[in-house]
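Yeah, one chain of the complex is gone here, protein chain that is, but the others are all in their spots.
Each chain gets a letter, A and B, in the order it is written, and its residues are counted from 1.
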Amino acid sequence: MNDNVVLKMRNIHKSFPGVRALQAVDFTLRKGEIHALMGENGAGKSTLIKVLTGVYTKDEGNIFLDGKEKAVAIHSPQDAQNLGISTVYQEITLCPNLSVAENMFIGRTKGIGQNWRKMNADTEKILKSLEIPAKATQQLETCSIAVQQMIAIARAVDMDCKVLILDEPTSSLDEQEVEKLFTLMRNLRAKGVGIIFVTHFLDQVYEVCDRITVMRDGQLVGEYEIKDLPRVQLVSKMLGKELDDMSDIKGEQQAYEREEGAVPVLEAKGLVSDAGIKPFDFHIDKGEVNGFTGLLGSGRSECVRAIFGADRILGGKVKMKGKDVKISKPLDAMKNGIAYLPEDRKVDGIVGDLSVRDNIILAQQVLRGFFRPFSKAEANKIADEYIKLLSIKTASADTPIKSLSGGNQQKVIVARWLFTHPEYLILDEPTRGIDVGTKVDIQKLVLKLASEGMSVTFISSEMDEMLRTCSRLVVMRDRKMVGQLSGDDLNQNKVMSTIAGGENDDE
Amino acid sequence: MSQNKTAVSGSFRDKVRNLSDTNLLLTITIVAFFLMYIGAVLFQGEGFLKPQSFFNILNSQAALIVLACGLTLVMINGSIDISVGGVTALVSMCCAVYLDFHGGNLVVSLLIALGIGLAFGIFQGFLVAYLDIQPFIVTLAGMFFARGMTTIVNTKPFNVAHEGFNELKMTRVKIPGLGSTNRIGVYVDAYVEIGVVVALLIVIALFCVLRWTKLGRSFYAVGGNKQSALMLGINVKRTKFIAHLMCGLLAGIGGYIYFLHVGSGSATHAVGAEMDAIASSIIGGTMLTGGVGNIVGTLFGVMSLGTIQNIVASAGLDEAWWIGITRAAMLCLFLVIQSLVVVRKKKSKG
Partner (left out) sequence: MTMNSVAKKQNNSSILMRIVKNQCFIPLAALFILIIFNLVADPTFFQILLEKNSAGNNVLNGPLITILDNGSELAILAIGMTLVTAASGGQDISVGAAVAIAGSVILRVISGGETYPETLHSPVIVAFLVCVVVAMLFGAFNGILVAFFKIQPMIATLILYTAGRSIAAWINNNELPVINEPSFAYYGTYIPGIPIPTPFFIMVICVVIIALLLKFTNLRLYTEAVGINESSSRLNGLNPAFIKVMSFVILGVCVAVVGLIKVSRFSTINYSVIAKDIEMDAILAVALGGNALSGGKFNMVASIIGAYVIQFLITTLYRFNVQSDALPAYKAVVIIILVVISAPSVKEWFSGLTKKLMKKEVA
């Protein structure tokens, strides 16, 4: 057994009712290595981490630590911690009102009393050795998020951890803060800690990692050394598309031709919101279907949310059909004929306790105004119409939407926005969690609506769907718009290489 | 990277900026108290400068000090307890009834007080910590229950005639050297009641607990961020339970001190005491949102309220409603100060 290996996971299986989250997954981590774990939605990477940290118990497989012959049993987070596996999460799990030193040691010391002097002194030592810019007596809240994260890491490391898992640590950091974090990570690597870096930021992976493990659909795609894996290949492995597959899917989309001098339905310049994307320009024409593509977390949803006014708008101009409009909140967008189906239907989409009927009429009802409610009869008619149109499986229109399956819930939300008869419909992951048959129906519906003159933005993690329906693709990477593809460029290869970016000799 | 170390320059502004929230609020409280005391002196004249005036405030507020300490513990935890006034009344009535109608002895009466307080603390703590019910509703019911029971235990208010009790009540702990001459020219030693000694001992004890024991620090952790505290290995449920238990116990002790001070049982005792306790804590720098608070500040908060009461009374203003207004105004003021502190925090991120 290799001396250098600190963690070996072999043949891990984990299932939930109806879902096989992990199938025969292997994972290897070496000492003094920064190892990226990547995969799109449903790839299984968070399940793998949860198995490793004891949040879930695996169904099958073995975990070996430190090159030992005997497999370890991890049944709880406490077990994982005792074995030297520490995790630092995206949200800071420290107490902001306590001092740095207290956060370093709380919950770890024995006895009733609190020895401030020793605690402060020990903390200063740790902070110095890891070059973290903070004082032991400082209140945690007064440190920047990056420093707070570093302190969380320092705590994990101080507990003699051999395996350090960083779960999306850079999501809320700016560029300088990310650099600070990377310095700390390299520091730890030099000390022999094995770091698992879970992230979706491509550039960062190539900057700081030694190896990458890619997962897809609950299975291991492969483990690679960074220097052996060009960016485009990484993207292709994550998306499951073969570079060599020369199938340029031109698709069934109507050949979309831009009329001469046509005024776009919506035109945005320099639009920027407080959600952290760089200012972007965007336009869409009447009857056009466009898509936003890019890896998860690249900022697709943030862009359309900015267009809809769902986040706080910090700047930029928007024109609808040539006229300046001010969209600072969703109602403004709705009044201008824009509709938005949110990405996270549970949090932003459904109103759980309300009936299917109420969920369908909600948006249009708000547009009609406070004093013009739909009568019971009208509402029922509308609900029945859309239930039939989209084949929504529900006991009745009165059923609370929360008791429907995810896919049917999604259909209700689609119905809601269709009912507002918008000029511009934004669908953010409308096919997520829907059965195959309906996925196709929705894509057909999108094309039909476009042919009738509606402008549609269609965001999907499935490249096929977008290539089939969109006539133009906006490419996002790391929260920045990096390209727009149309016409002949609408094929997998081109899309993936635009997403991947990087040096041009990384063929 | 070392340039980012927060440098403490000599200027006043920087010093203020570097104070932690707790210390900043505490400083404001102490300053406010001294301002108020000076105001009282100006208002009431020389007579107020006598040390005994200060001690009289302590005498009348001793019970509130203990109650407010209990509230501070619970509020640091991110919870609240509005039953303490009711518990005080119930304790007074039960002990009064016990001493006079059942010819009891003092020690047992004290145990009764502690028992009642503990019972409320345990019941409420269980509902809040383990059944996860909103603390406001639980302790509101507790307050209603305590008030109702006070009347059920004995319908009419009455003064306690028990000898031993009255001896204890009149006991004066003399403070040497700070006496003064009264109107007929006799030198009277400055004194405080026993309750004050107990209250101050409790303040010291709780200060130590909050600063130097893990239990105390876990109060802060849970109040600061419950989720994080859980992930850091703290038993959140147990911590919350203990906080309520201690608050209940302190309500029992405070109730007994109150009883000792007024010497009677009545259903109208300590009406509004819970609001005073909360206000004192807030004035003392405890934040409603949890995670911030200190016992010393609470002590000063109580003294501030007491001083105001004094000013109002001696100014001949209609006590009842002026006090209500000033309480609410102070509460508002300090809530505003607290939200300013939060804003300051958001602006300066090192």
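Going forward, a residue touches a chain if its C-beta (ideal position, glycine included) is under 8 Å from a C-beta of that chain, and two chains touch if they have at least 3 such contacts.
Not measured: the values here are computed from a predicted model.
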| item | value |
| --- | --- |
| Options A:210, A:281, A:348 or A:489, residue touching the unrepresented chain | A:348 |
| Option from B:151, B:166, B:180 or B:264 whose C-beta touches the chain left out | B:151 |
| Of B:111, B:137 or B:340, the one touching the omitted chain in the full complex | B:137 |
| Residue ranges of chain A at the interface with the undisplayed chain | 308, 310, 329-331, 334, 340, 342, 347-354, 358, 362-363, 365-367, 369-373, 416 |
| Absent-chain interface as seen on chain B, which is shown | 80, 127, 130-134, 136-138, 140-145, 147-152, 155, 267, 272, 275, 278-279, 288, 318, 320-325, 327-329, 331-332, 339 |
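Note that only the chains that are shown with their structure count from here on.
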| item | value |
| --- | --- |
| Euclidean distance of C-alpha centroids - chain A vs chain B, Å | 48 |
| Sites on chain B touched by chain A in the complex | 1-6, 20-21, 211-218, 220-221, 223-225, 227-229, 231-234, 291-292, 345, 348-350 |
| Residue ranges of chain A in contact with chain B within the complex | 78, 89, 92-99, 102-103, 106-109, 111-114, 116, 131, 133-135, 138-139, 141-145, 147, 180, 183 |
